[in-house]
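All protein chains but one are shown in place.
For reference, chains read A, B and C in written order, and residue numbers begin at 1 within each chain.
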Amino acid sequence: MYSFDSDNVVGAHPAVLQALIDCNSGKAAAYGQDEQTRQLQTRLNEVFEREVWFFLVPTGTAANGLALGAMSTSYSTITCHRKAHIITTECGAPEFYSSGARLILLEGEYQKFSTSALQSSLKEQASGSVHHLTPAAVSLTQASECGVCYQVSELEDIAEATHRFGAKLHMDGARFSNALDRLGVTPAEMTWKAGVDCLSLGSTKNRTLNAEAIIVFDRVIAEKARFLHKRAGHLFSKMRFMSAQLNAYLKNDLWMHNVKAANEAAQTVRAALSKLDGVKFAHPTDINEIFAHVSQKYAPALAKAGVNLRPWPSARGDLHRLVLSFEDDHQYDPFRNLLHWIASHSETAERQSL
Amino acid sequence: MYSFDSDNVVGAHPAVLQALIDCNSGKAAAYGQDEQTRQLQTRLNEVFEREVWFFLVPTGTAANGLALGAMSTSYSTITCHRKAHIITTECGAPEFYSSGARLILLEGEYQKFSTSALQSSLKEQASGSVHHLTPAAVSLTQASECGVCYQVSELEDIAEATHRFGAKLHMDGARFSNALDRLGVTPAEMTWKAGVDCLSLGSTKNRTLNAEAIIVFDRVIAEKARFLHKRAGHLFSKMRFMSAQLNAYLKNDLWMHNVKAANEAAQTVRAALSKLDGVKFAHPTDINEIFAHVSQKYAPALAKAGVNLRPWPSARGDLHRLVLSFEDDHQYDPFRNLLHWIASHSETAERQSL
Amino acid sequence: MYSFDSDNVVGAHPAVLQALIDCNSGKAAAYGQDEQTRQLQTRLNEVFEREVWFFLVPTGTAANGLALGAMSTSYSTITCHRKAHIITTECGAPEFYSSGARLILLEGEYQKFSTSALQSSLKEQASGSVHHLTPAAVSLTQASECGVCYQVSELEDIAEATHRFGAKLHMDGARFSNALDRLGVTPAEMTWKAGVDCLSLGSTKNRTLNAEAIIVFDRVIAEKARFLHKRAGHLFSKMRFMSAQLNAYLKNDLWMHNVKAANEAAQTVRAALSKLDGVKFAHPTDINEIFAHVSQKYAPALAKAGVNLRPWPSARGDLHRLVLSFEDDHQYDPFRNLLHWIASHSETAERQSL
Partner (left out) sequence: MYSFDSDNVVGAHPAVLQALIDCNSGKAAAYGQDEQTRQLQTRLNEVFEREVWFFLVPTGTAANGLALGAMSTSYSTITCHRKAHIITTECGAPEFYSSGARLILLEGEYQKFSTSALQSSLKEQASGSVHHLTPAAVSLTQASECGVCYQVSELEDIAEATHRFGAKLHMDGARFSNALDRLGVTPAEMTWKAGVDCLSLGSTKNRTLNAEAIIVFDRVIAEKARFLHKRAGHLFSKMRFMSAQLNAYLKNDLWMHNVKAANEAAQTVRAALSKLDGVKFAHPTDINEIFAHVSQKYAPALAKAGVNLRPWPSARGDLHRLVLSFEDDHQYDPFRNLLHWIASHSETAERQSL
């Protein structure tokens, strides 16, 4: 039974698997000197409309930790929202990669922090005194951990404040493509043109096997990241198999196609859910995640209908997170079952209330 | 043109790719709660004839660094041969994962250290004084970096000395299966039964995509490794794709089949080379690596025959490293070309000398 | 002009200086094998009514950082009040000494955290999941950063909760002796008998030159601390000069004598201040620190009277921190001047209000 639990539970896109098969024959130079990796460099430069540095890693935790390690020193701070994935569920990766930097936590609605909250924190941090750590990095998640996007103008303001205090800006793009689709902007507009210095470009949740990329827009960060990347054991010998995944992912805008379908599915489910009595949305639904309080009374009927909607373990009470992910036929059972059940249930309810 | 450069340049075995395709359909729980990972646990317990802990990582550097980090403290030492891969080409991964342990280097023929060299070093290290670092780990490479195996009795002696001084024993098994084939012993006999506490089990060189496993035989190491594994970003969300590779690798002894072929090919090439005037072997050839001084005078003729034999960049002068890797038809061109060229050349030479 | 700024601005007690002179003649074994250090071991065992381990360091930051580093791992947490000195003004020493542990911050009145706040945090932290850091240490400051004491029963409850979740309890005793005097309990009762595992025993603020001690009640912490102590460069070669300071400090209860005078002076000043219109106390005054909002209108008159009362830089607005420290004649000018000025001013005010 499908549970809408996470986009991590879905397999790889067939085109990604095919790319692995296609690049397998023959020999290829190790450690990124291969043709697939050269192609990926070209493609990433196109996608971001400039020369970029990139580092492939197997997980989002590696991407974030390594990026932030390359942006900071051991005696510095990394400022983020107090619900940021880097603080809640990455087992201290930023501290590990930075050899002991400190995360400074900001509040903010929809798990986004505001420019003014950031400014106020950076101002306090940047005393220049040796008794205090120096701000080195700011990290935001686009879309945020509850699925809400920063507008480009917000990104610009945040970047301006970050740079004013001598720090650099990191974007955790675990759902970067979802946000691109939502905002209708280009990758360049949502990153370096807005002032982002380094990006964790998620693709695993969007149907590669296990491939994420750190995209760097700043030479100093790139130079340090090169060594941390190898040192932490993330420099793949058979790099072609990593690059091939991303080449397939970016080819013909497969990535945007996947995510558009997932985002749309979320809107469809939200619209349906809103008809149900006892459902209250906790956040706007910008991308493929719906956060809603769903009365427990529906649980037995949903289960019977083949839909496993479980309260979100990270929260308390009846808050549910429904993550929609892309499947090729778009008609996979749980999705269809859920919509069908809601439709029939709300009709019944309507009829009963007449 | 094939260069016998490294086993990292070969692709994945078709059975490994097929396993990825087979496990792709449907959804699977993330972070190792999936069926493939459960099967792998069962299979590894069988292979090692006991309950083991294991951690999948994408590279040998990650395996070694993480294993050694879990075995040591920041104020301890890791003793190894001065030519060990962990010191020569892993960019300080052991220091990174241990937050600053020190590598202590031993000499020894064939890039193996002797028990007596180890004992003497550990005795000097283990002063108990706070002015000195405490021995925490000893790391050996099986087969060694120049392709020579430790005998099981040597492993037992080394383990005994290691444990006597309060340290634990790590085996870098980048070519573990090659050594198994050579020695004709079981995985258990070559590891925990001989006193090894933790193993980096290489499989990438032996035709997985990018998958290595840390096999732990000691609960304390395993408990620390769990956290370092996640913290460094090596806990894959879609773990099934990692486990599936290793399941295919270990199924029906595919791993031993691959490596037997590669080891045999090395013997064939060595026998052929030994007929050439101006060839001098630097080391015994226990596994799939041949280290030989080959006169530069052969270079033009070899190139013309379609064989690219280049001096080994890590060495100086005319030392060549020839790595043989397994290809399905076993008749791939460079291998055939090399044997053919040697045969015709040595005949000519023989005739000329009559 | 004296400013009541900090107890760090006062010199050493004459008895402490005399001890340096007394121990200077002749030669003494280095690194703590000397007679002064042996005497100190004996004296500390007496003071704490049990065998203790101790490590001398030159600053409170070193004491706290090193103690917490010895109590934690790189993938663990240290829980403390969000105003704890270890987080606000020690430049990340705990992260440094632990190679990257994370500080978890609690709220609480008077810069003390409650047992229930601690329990709730530890419960959330101790998920056992590799996605989360493991609680290793809890650190409280006695007296707290705003000069308020934890009662012994509170310490016991905190220690019980700490140990229940597998963590160990650290006490930052920058003003340990002040708290002892206030609570009227013994060093043993306020530490290990209540469940404290490790203590930073401050003495610099209480008139040694630059000497602090880490007192350890747990063998495992002590064993790790030994090495961190040397490794960080805190193992003094001429240890006799450190031990002699603490011997003088503890001899004939000089430490308690000093602090009793300082605590009493604070009560005298508080009583006087309370008569002033426009003075509002921010916290109780348990020890030698008074936190009070003092109207700026008094500033010119105070300055004229030779008393420099400045708003506290760490706070905002008109909050003043007055730190009373012990001087031999107890009649040093600023103290007398302040009392005298308040007396005359409040009389005037009283007369005017008639």
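Methods note: a residue touches a chain if its C-beta (ideal position, glycine included) is under 8 Å from a C-beta of that chain, and two chains touch if they have at least 3 such contacts.
Treat the numbers as computed from the prediction; the structure is a model and nothing was measured.
Although it is not drawn, the missing chain touches A, B, C when the whole complex is taken into account. Although one chain is not drawn, the whole complex shows that of C:Gly65, C:Gly147, C:Gly173 or C:Pro187 it is C:Gly65 that touches it. For the chain left out of this panel, the touching residue among A:Lys83, A:Lys112 or A:His229 is A:His229. Of the listed positions B:Ala28, B:Ala63 or B:Val130, the one in contact with the omitted chain in the full complex is B:Val130.
Between the chain not shown and the residues C:Arg38, C:Lys123, C:Arg164 or C:Lys238, the one that touches is C:Lys238.
Across B:Asn8, B:Asn24, B:Thr37 or B:Ser74, the residue that sits in touch with the chain not pictured is B:Ser74. Screening C:Thr204, C:Asn247 or C:Asn263 against the full complex identifies C:Thr204 as the residue touching the chain left out.
Although one chain is not shown, part of chain B still touches it, namely residues 74-75, 89-92, 95-96, 98-103, 130-133. Within the entire complex, the positions of chain C that touch the omitted partner chain are 2, 6, 8-12, 14, 17, 20-21, 23-31, 57-66, 90-93, 96, 99, 204-205, 209-210, 227, 230-238, 241-242.
Where chain A meets the chain that is not shown, the touching residues are 73-75, 99-100, 130-131, 133-134, 224, 226-231, 235.
Just so we're on the same page, only the chains that are shown with their structure count from here on.
The pairing of chain A with chain B is characterised as same-residue: of all residue numbers used at this interface, over half are used by both copies. The distance from the centre of chain A to the centre of chain C, each centre being the mean of the chain's C-alpha atoms, comes to 44 Å. Inter-chain centre distance (chain A to chain B, centres taken as mean C-alpha positions): 35 Å. Shared contact sites, meaning residues of chain B that touch two or more other chains, fall at 99, 227, 230-231, 235.
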